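There's a structure below that I have some questions on.
Taken from a larger complex, these chains appear in their original positions, while the remainder are omitted.
Note that the chains take the letters A, B and C in the order they are written out, and that residue 1 is the start of every chain.
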C-alpha cells in the first residue's frame, strides 16, 4: 500500500501520520519516506492494514492518496508511476552530469576496467574510454571474487584513483560496494553505487544503499538466477528505504551450457519496461564472457530498448588481472558507441536509407 | 574426418573408395555422400581411422583432400567450410524462391498460424502475411502437443491446404514433420521441413530428413535445453545423411522464471556464426510466449545478426486453437518487416541520419 | 474426461457409444479403449464435451461412470485410480516373470551394459548380473547417440543377442526403441520397451508404444528437462493409446554444474507417488554419470520409495564402448542388491537392531 503525502503538509500532520503508521505496522522505528519525482511517498505492507486502519489513514490530513498495486513490488511498479524515472548521474562532483531514463533516448555507455589495478592502468583506460565516447567510468575497487586467493581489489586506494580519474576526464564514476558498513565511504568517492549480482539479495546492503545520505544512483545487477519479481523486490528494498534512484542491469543468468559464461536474457528488457518505470541497462561483458560477442550483443541490447550498457574495457585485455577474456579494447568501444547511437537514432525514426 | 571427393572421379574409383571406407568403419551399408557447395564429401569417425588406414585412404584416386576438424561436428563446422551456406527455399514449386544465408543480407521472414485450423483461417492468414511482406508461409499440419487431449493438427488435410495457400500466394511453405515414416509424404507438399524443439535429438527423424529424396531445406529448432554442441551435432546428423541444407532456429531455452515461456538466448546467434556456416534464424514467438515482446525481440534478433525470423501470426489471435497468447496480427507483422529491413540496411552501412 | 465401460456390454451398445464419441470429438478414427485393472476405459478431452453431450453420454447403456480429473493427465492420475498399478514383466517369454508396483515391496533391479557390444560381453554380463541378484537384464541394441559418428548399437543383431541372453539366464529383457516404425519389431524380442529421455516428447513413438499389439510394459524415462506434468502427459499418451503398463524412470535433469552429468531429482519420487498410480524407478547411472556415486544413490533412491533401479553394469567398465565412466562392476551390483533389499525390509518395519 502506497501513501502519497500531501505537499506543504505541516510538521504536526506529518508526525501524526507517522505515529499512526507505526501503530498500524507495529514498527518501533520511524517510517521511511521516499521522494519520487514531485511526490513524497511511503509504502507499507497492505496485509497489515485492515478496513478500520484504512479509514483512519484516509482521514489523515497528511494523506493525499492511497494506492494498492497488485504486484508484490509497489514503488517500483509501472502501475504506480507511469512515467519513466529519470536519474541524473554525476550531479555532485567535478564531472559532466548525464541523464538516464526519462525521455532521454541516447544510450548511456559506462565503460572501464573490471578492476582498478594501478594508477597508470586506470588513468590510461579512463582517458581512452572518454575518447571513445563513453559517458561514465566503471572500475572495481572492492572486488567480489569466487576464491579468497584471487585479487580482491585495491580497496580505498582504488577509490582514490577513481576520484582522480574523474577529475582528469570529467567522467562520473561507478564502483561496487559490498557491505552495508562501507556504503557511506564508497558514496564519498563514487557517482553511482554498484550492487553486484551476488548481492542482489543482500538485504542489509540494499537497505543501506537506500538509506545513505547522498541518495546516489544505485546500479542493481540481476542475480545469477534471480526471477524478475525477486529482482524488482530487491530494487523495492532500496526505494522503500528512501532512495528512488535505481538503475537495473541485466548481466545474464546461469544456465547449463558452458559455451557462454551466462545466458543474456535480453527479453527481460522490454518486459521490465512494462513492469517498472526504472531505467534498464545491459552488461554484455559478464553475460557472454566472450569479448568477440560484446559488440554484436551491445547492438542487440539497444535494439531491445536497453537505455545503456556497461562494458569492460582494458588497454591490454590479455594482461588484465580480472576478466580479461571478456574485456574489449578502446577501439572496439568507440565502434560500439557510434553504432548504438546510430541505432537509437533509427529507433526514433530519424534515419533514411542512403 | 572429412574426405573430399575429386571431381570427375570415375565410377570405379568411387566404388573402390566406398568399399575401403566400409572396411575401415565396419559399416554394412554403403557410405553416404553429401554435396556441399561444389564439393562432394563424406564424413566418418576419425577414431576409426588408424595411421595405416589413413595412408590407404590418401592413396585412393577418388580422394581429393582429407580434413579433420577439432570440433565433434565436422561438416557443420566453420573450420571446414569458411563460406556461409546459401540455401534456396521454394525452388521446386509454384512459388517465388528466396535465398537464405550466403551473402544475402535481407532478413527472411517466415510467418503464419501456429496450426492450420481450416481453409478460411489459413488462406486469410496467408494472404495477410504475404501483404505484410513475409517471404515464407508457416503453418502446422502435424502438431506436437504436450497432452494427447489437445488439438493435434489436421494432418494430411492440413498439408493440402498449405499447398493450396502456396498456389494462391506464391509463398513457399514450411511445416513440421514428426516421424521418419512421414518425411517423404510431408516433403511432397512442403518447401521447408521443420523439425521441432522436442525432436532435436530424434535421431531417426534427423537421418530421414537427411536421406529424403528431395533434399528440401530443413529448419532445425534448438531443443528445450540443447547445448550448442548438441544442436550442431543434430544438424550434423542431417548433413552427414546427405542433406546440406540445414537452417538453425533459436527458439528459447528452458529456465526458471515463469515470466516468459522460455529464455531467448540471442547471444547464440553471433556465437553460431563463428562455429558454423549454416544460416540461423530466430523464433521470437515461442521463445517469449508473449505477443507484446515479439516486435522488439524481432528487431533485437536481426541486430544480433539473425538471418531471418519465424513468427506466429493469426488474424484473430485470441481465438487461435494453439498459442494465441504469442501470436501477433498481420498489422504488427508488417511493421516488423519494415523495421527489420531498415535495420539490416543500417547494418550494411547504408543509412544516414535524417 | 474418463468414461468407464460397463462390464458385459453388448457389441451393439459399445458400437453406439463409439459412434457417439466420434461425433463429439470430431474424430475420424475409432476411439481407443484401455484396460486398466478390471475396468475398460476411454479418456477424451473434457473441453469437447458440452452439457448436452454429457447428458447423451450418460444415457448410453455402455457407460458405467464418468469422471473428470482436475489434472491435465487423466488416466495416469492417482485421483482416478487410487490403487498402485501392478505390472508383470516377462509374462510372455522363456524367463522368470517379476512384478513391479502394486503391493510389491521388493525393489526391482534392472542391470546390464549400456550397449550390447558383442555376444561374449553380453552373455558374460547377463550371467554376472543374474548372479548378483538383478531381476531384469538391460542392454541397448539401438542407441541414441549425440553424434552421428558415435557407435549406434548393433541393431537387430543386438536384439537377437538379448533374446539369447534371456534364454540362458531366465532374466526378462529391457531395451530401447527409438522410432514408431520399429516398435513391433523390438516388441518381438523385448519384455520391456524403453523410451529414452530424448524421446519423452516423441509423440508418434509414445502412441505407437501404446498401440502395439503385445502391450508390453513401457519404461518411460524423464526428459532432460521435463516438468512433472509434461512427463505424466507423455505417460498419458501411452495409456490413452491402449497400454496401461507404464513404468516411470527418473534419470536426472539438466542443470548448471558439470560436476555430475545431471541432477538426480529424488524428491520427484515421493511426489509422483502422490500424483500417479504408476510405478517409479530410478537410474543412478545416467543421473550422476559417476560410478562411485551409484551405490550410495541407489540406496537413497530406495529410501525415497523408488520401486526399482536401472543400473549400468559392465564386466570391465574402462573398456566399455559407451558410458564406461558411469558403469559399475557385477561385484558392486551384488552389494547394491543386498543393501537395497535390507533397506526395503527395514522400511516395512521388519528389522531390529542387532
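The rule is short, and it goes like this: a residue touches a chain if its C-beta (ideal position, glycine included) is under 8 Å from a C-beta of that chain, and two chains touch if they have at least 3 such contacts.
Owing to the predicted nature of the structure, the values given are computational and were not obtained by experimental measurement.
Trainee: Once every copy is counted, not just the 3 shown, what does the total come to?
Mentor: Altogether, the complex is made of 4 copies.
Keep this in mind: only the chains that are shown with their structure count from here on.
Trainee: Farthest from subunit B by Cα centre, which chain is it? Let me know.
Mentor: Taking each chain's C-alpha mean as its centre, the farthest from subunit B is A.
Trainee: In degrees and to the nearest 5, what turn takes the CA positions of subunit A onto those of subunit B?
Mentor: 180
Trainee: Please tell me the distance, in whole Å, between the geometric centres of subunit B and subunit C computed from their C-alpha atoms.
Mentor: Going by mean C-alpha positions, subunit B sits 33 Å from subunit C.
Trainee: Taking the mean of the C-alpha atoms as each chain's centre, how many Å separate subunit A from subunit B?
Mentor: 40
Trainee: Please work out the Cα centroid separation of subunit A and subunit C, and write it as a whole number of Å.
Mentor: Spacing between the chain centres: roughly 51 Å.
Trainee: Using the touch rule from the top of the page, what residues of subunit A touch 2 or more other chains?
Mentor: Only 255-256, 258 qualify.
Trainee: Mind pulling up the subunit A residues that touch subunit C in the complex?
Mentor: Residues of subunit A touching subunit C: 254-256, 258.
Trainee: Can you list the subunit B residues touching subunit C in their complex?
Mentor: 43-47, 72-74, 144-150, 178-181, 198-199, 201-205, 207, 223-225, 229-230, 233, 236-237, 240-241, 254
Trainee: Note which residues of subunit A are touching subunit B in the complex, please.
Mentor: So the residues of subunit A touching subunit B come out as 225, 227-229, 253, 255-260, 263-271, 274, 287-288, 290, 292-293, 296-297, 299-305, 342-343, 345-346, 350-354.
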